[in-house]
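Before I ask anything, here is the structure I am working with.
Only one protein chain is missing; all other protein chains are in place.
Chain nomenclature is as follows: A, B and C, assigned in order of appearance, with residue numbering initiated at 1 for each chain independently.
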Amino acid sequence: MSEIGKKIWAIPGSNIPLEQTGPEPDFTSHDSLWMLNATDEDAQVEITIYYADREPVGPYPLEVEARRVRQVRFNDLIDPQAMPLETDYGAVIKASVPIVVQFSTMDTRQAANSRSIVIGYGV
Amino acid sequence: MSEIGKKIWAIPGSNIPLEQTGPEPDFTSHDSLWMLNATDEDAQVEITIYYADREPVGPYPLEVEARRVRQVRFNDLIDPQAMPLETDYGAVIKASVPIVVQFSTMDTRQAANSRSIVIGYGV
Amino acid sequence: MSEIGKKIWAIPGSNIPLEQTGPEPDFTSHDSLWMLNATDEDAQVEITIYYADREPVGPYPLEVEARRVRQVRFNDLIDPQAMPLETDYGAVIKASVPIVVQFSTMDTRQAANSRSIVIGYGV
Partner (left out) sequence: MSEIGKKIWAIPGSNIPLEQTGPEPDFTSHDSLWMLNATDEDAQVEITIYYADREPVGPYPLEVEARRVRQVRFNDLIDPQAMPLETDYGAVIKASVPIVVQFSTMDTRQAANSRSIVIGYGV
C-alpha cells in the first residue's frame, strides 16, 4: 500500500474568520489540513502559504508518521510566521512520500456552524 | 459499465463528534461511506482505519452487491474493533472490483446540522 | 473547447429527506445534478439510478443543449419511475459528448438549511 497518494498537493484558497460563536476550541472558526500517510515510511512535509498581496511564506515543516493520519489547524502554523486571520490564502503541500490531503473549514461566525470538506488537488 | 471506478480509495481524515442535537438516528452526528458498485459482480470490500497515535485497525470486511449502492456509517464499524468517537481517523478502502466511494459527514452538535460530502481519493 | 469533460460520471450516493423547513420550492429538501455542456453539440444524457436493495432503474433521458448548463432535481425524475424519497441511491450519468457533472444537496429538515456541493466522479 505504499503508493496511495501524491507528493504535491494544492489548496487554492480560504480565509479564516476572526469571529466565532460557541465554546473553544471545538467551535473556534478554523481551517484544517488532514494528511493520511498510508506508507511504511515517515513523511517529511513542507507547507508553503500563498497570499493575495505578498510573497509566499514557508516552508512550515511537519512530520506525518508512517501509517498515521494527522490533522493540522492552519491557526497553529506559527514558525516561520504566524498565519494572519481574515486574510485570503492558499497552500501548497510537499511530502517526501505519497500522502492524501484533505482540507476542511469550520465557520462559526453565526450560531449555526458551517463545516465543509474537500479533497485537495493532487499533482 | 464494468469499469466505473477504482479498486483503492482513501479518505484522509475526520472525527465523529460525541455531542448531538435533534432526534436519533437521523440527527446523530455521524460519518458515512457511500459505495456504488456499477459492475455485474459483487464487490468484496475491506476498510482499514488509520489513527493519529496508534497502528491502523482492520480490515473491516463488507460486501457491496453487483449493481447496488451501499451506505455504511463509520459509527457502525464494530468488528474487529468498535470505532472510537472524538478521535481523528482516516480510512483506506480496497475493493475486489471497481467501485466509486463518497464520504459524508453530519455534524449536529449545534441546533443547525451541517452536512458535507466529498468524493474520496481514487488511486 | 469541445473536450471539456467526460462522457461517463458517477455520484456514489445520497438520500433525499422527506421533511423540510422554509418556503417551497427553494427550501424543499432536494438533490440536484448540474451539467455543463461546453461543446458545440447537444448532449443526449441518460441517467441510471442505483439502489441499495433492488435493480437499477433507467435510463432517464435528458438533453443538455450545446453551450448550456442545466440543473435537474432528482425529485423531478419521473419517467420511467418516480424517485422515492428517504431511500439511499446512487447515479451513473452517460452523455453523448463530454460534459462536466456536479452534485448538490440541500437539506432543510432543520431551520438552518445545509447545502453541500461536489464534483462528480468522471470516468
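Quick note on the criterion: a contact is a pair of C-beta atoms (placed from the backbone, for glycine too) under 8 Å apart; a residue touches a chain by one contact, two chains touch by 3 or more.
These figures come from a predicted structure and were not determined experimentally.
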Touching the absent chain when the full complex is considered, from A:36, A:69 or A:92: A:92
Footprint left on subunit C by the chain that the document does not show: 1, 3-5, 22, 26-27, 34-36, 38, 67-71, 100-102, 104, 111-119, 122
For subunit A, residues in touch with the removed chain: 8, 10-15, 17, 50-53, 55-56, 88-90, 92, 103, 105, 107, 109-112, 114, 116, 118-121, 123
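The working rule: only the chains that are shown with their structure count from here on.
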Middle chain, criterion being Cα centroid separation: B
Intercentroid distance (Cα basis), subunit B paired with subunit A, Å: 22
Distance between chain centroids, defined by C-alpha means - subunit A, subunit C (Å): 31
Touching two or more other chains - residues of subunit C: 112, 114, 116
